[in-house]
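With one protein chain removed, the remaining protein chains of the complex are shown where they sit.
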Amino acid sequence: MSTPWSLDGFELVCGLEVHVELTALRTKMFSAEPIDFGGAPNTRVGPVSAGLPGSLPVVNGAAVEAAARLGLALNCDVAERCQFHRKNYFYPDLPKNYQISQYDVPLCHDGWLEIEVDGDDLRIGIERVHMEEDTAKSSHEGDTGRLHGADRSLIDLNRAGIPLLECVSHPDIRRLEEAQAYLRELVAIARALGISNARMEEGSIRCDANVSVRRPGEEYGTRTEIKNLNSVRSVGRAIAHEAERQVRLLQDGGNVVQETRHWDEDRGVTETLRRKETLADYRYFPDPDLVAIVHPAGRVEQLRASLPELPAATRSRLVEVGVAASQAATIVAGDLVRWFDEAASMGAAPDAIGNWLAGEVTGQLGAAGLEPADSGMTGAHVGELLGLIADGSLSNALAKQVLEGVIEARGAKSPAQVAQERGLEQVSDEGELRAIVEQVIADNSDTVESIRGGNDKAIGALVGQVMKATRGQADPTLTNQLLRELIG
Amino acid sequence: MRSLVTATATELARRLDAGEVAAREVIDAHLDRIAAVDDSVGAFLEVTADHARARADEIDSRRAAGDDVPATAGVPIAIKDLFCTTGIPTTAASRILAGWRPPYDATVVRKIADAGLVMVGKANMDEFAMGSSTENSAYQPTRNPWNLDRVPGGSSGGSVAAVAGLMAPLAVGTDTGGSIRQPAALTGTVGLKPTYGRVSRYGIVAFASSLDQAGPIARTVEDTALLHQVISGHDPLDSTSIPEPVGDVMARLRDGVDGMRIGVVNELSGEGYEVGVSARFDESLRRFESLGATIVEASLPHAPYGLPAYYLVAPSEASSNLARYDGTLFGIRVDGETSAEMSANTRAAGFGVEVKRRIMIGTYALSAGYFDAYYQQASRVRTLILRDFERAFADVDVLVSPTSPTVAFPLGDKTADPLAMYLNDVATVPASLAGIPALSLPNGVDEAGLPTGLQIMAPTLREDLALRVAWAFEQDLGFSPIPVGHNTVAVP
Partner (left out) sequence: MLAQLAVTDDEVAGWTDELNKILAYAEQVGEVAAEDVSPTTHPYPLDNVFRPDEPGPVLDRDVLLAGGPETTDDRFVVPRIVAEE
């Protein structure tokens, strides 16, 4: 069990604001313009997301449902009545110079997320989940391509209006690992609900951290908001850096300024965003163009009943059928549950599936830089592979090579096909193997003598020789058996 | 030619449908009329002559081919320059949208085209619909066809002037605090503000979203009902659009007022209103009685707070709606070192004084620390006014008042005093805040021969009732909408 973050008597107080882009939806939050992440700039835009004079928003019903389901998965109350508000501020990536969002009556509120860190189970409180629209994308032309020092900026409106869910936690986080576990679990939940592919590298899930420090028992300290956290690892590093920065500042007699800071991954530091971040007055008021959203109790129960198996339940289920807990966690976090279930339905043993998915499959996909969804592989491939191992056609070693081949072919070839094409079938024919074993024995009389003399371990060398002669395809169990039989 | 431009839309439709006259003839007659008089009136910012002739020719071919063509196809209409018209400049009478050509049509514009009505031009208005005299237009003032030295009212001044000046039998305007009714009253025309949500706001440049409503303007009640039928109805592109079907607005138009109870709103009648306005109003009440209606007293206790509440709610919504005009994606641009400077410079150069004034008031009313006392309190007063109307309508069928405290005033008379200008809306604003339908029709002229207007307010969704009461009154009064008197527009 590990202890909370602490430095010179200061403790960490951290909350996370996570934005989830609803990549599973087909249209934007307030208009029927299509969502398409690959589109050329400004080709997925209509009057509404361009904020043209006279345009009006109409709510995407599927987005509301997705938001309610996320809230319920996070144990929130779904508001019987909620409203969209306008958040007014001027910025070039905001076509209307206001963002349609939610203010004091959000869709979901007062929930929690259970996480496990180093054997501790704890709850991080969730203040709210609300709906809003994404902003346009600006790119900057200048020497560095960054905001500062740019000569001018270019605006692409494709992203403007894409549905976003904002999830705000209470400042309950006390350890870096908690922040990371919280984020990972939120990712897993979003994917399990099928509302977003939740990929930090792609920006379909974004995390800002609110960080402050204090001596235990004292009032909350002034907090800063850290932006530009592009991976779970960055989240941990940035919080650690910022907390230490604040402690040193306070020890030097300074004050923490309430501001937004930008995390620089390369240099490992946070720095003030030079954009004027005076306490903004967003002049929130209910959006007169959008009417209230009502969720009667019956509807909420309907939604709750429709929730799929959530990650925590999936992990338990996997453990119950014999998968190691850490493997279950890897499988759920790695989006491999569907493959597990499919392989299991084909008759593969759960613990074997668990080993393979959490081990070799995760490793090889990671090495190839692929997410399961992009690999072209299926759970049927996994099931088939395990079947070939079980019936003796492949050894574990050979199966690893076959897996490589399936991944390389992006799933276009089945394991059986790859094995055949590459001549990777295990040699299990006793007659064939016996002949080879006899040959190896004949060629290695010294080693054989050593084994007969009691040096049992030396048999490994002979197994190796048999493997060499069969290009690694000899059935290891049978090989061992034959060697012992023939050596005596 | 005279008969074509003085005819009602209903009459023109009958003749067009019967094949007695070609659409091209009708359109040419009106375009000629515009060419003859609009230099002195200034009703139009843009005359869409080529578009109109092309549409007219198309309609004539289709009629000749025996196609199914609406009876109204070929009737001309003026469209306030607040409605988006594809490829045709839509400026909201502001410099900031100078030359802006929308890439899409407002739903109302589409419905108008589907009915075969032919747009002859984009009508002048107060900039961003903010004003009561059309003097806030960045481009030109509009003059009242009844007296060219006087204002036509606003903000739909160009629309009513086009109709009163016989340049089109129909016009579509917008009403946020009285912007159809007040100018209709000042120009002897009929104007209706429908129930909020009855007519789609999609494609209408927004001023105050919870108040804006498009509505018909014509010289007769029947024509007004006809246009209302065309433009009203549910629109899935507008979330505030009422799903309830409109029904046949004209089904009971001629049923009369015998046995109806008509309430005179205490707080909106007489005090501070011009002599001629009050006199014509009193006569109107007697006329209703002679038609078999019962006149009763009615009270809207919070009505006096309507105008103050309106001048908090409307500017607040406007300050947000107009934030998008910053030189980034559309409209004019005035350069700056940074994008913030560029947008501030663009807005300073592009917006007129009244617009800036309202943006500042609205920004203030929404700001932290003031929100509750200003915007929220005004919104609470709005609830109280709504309840006042509900209570009043439990006892009467419709409510009446003079539309405007004054007749048309001289250009320049009130431009120096914004508050004096705002007071023009004192009688029209309560119905706007409550979202109920309200109509203005001419009830005579004052001692100088300038038109006065009668306002009829009906319960939510009951435009048909307001129109029915108006029709009975109109038939009995026999008011002639052709301008007559001192310094009028040239009459054909």
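Letters A and B mark the chains as written, and numbering starts fresh at 1 in each.
Assume a contact is a pair of C-beta atoms (placed from the backbone, for glycine too) under 8 Å apart; a residue touches a chain by one contact, two chains touch by 3 or more.
Just so it is clear, the model here is predicted, and its values are computed rather than measured.
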Residue touching the undisplayed chain, where the options are B:V199, B:A408, B:A434 or B:V489: B:A434
Contact with the hidden chain (one of B:A92, B:L226 or B:I361): B:I361
Touch list for subunit A against the chain that is not drawn: 25-27, 31-34, 40-47, 50, 52, 58-64, 81, 83, 90-92, 97, 138-140, 142, 147-157, 274-275, 281, 283, 285-286, 288, 290-294
Residue numbers in subunit B that touch the chain omitted from display: 100-101, 103-104, 195-197, 210, 236, 239-240, 242-243, 302, 305, 307-309, 311-312, 319, 323, 326-333, 335-345, 347-348, 351, 356-357, 359-361, 363-365, 367, 373-374, 376-384, 386, 418-419, 422, 433-435, 460
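In this section, only the chains that are shown with their structure count from here on.
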Chain centre separation (subunit A, subunit B; CA means) in Å: 56
Complex contacts: residues of subunit B adjacent to subunit A: 83-84, 90, 92, 97, 100, 102-104, 106, 201-206, 208-210, 236-240, 316-317, 319-320, 323-326, 328-330, 339-340, 343, 363, 366-368, 371, 375
Subunit A to subunit B touching residues, read off their complex: 47, 50-59, 86, 88, 90, 92, 95-98, 153, 155, 157, 281, 283, 285, 288-291
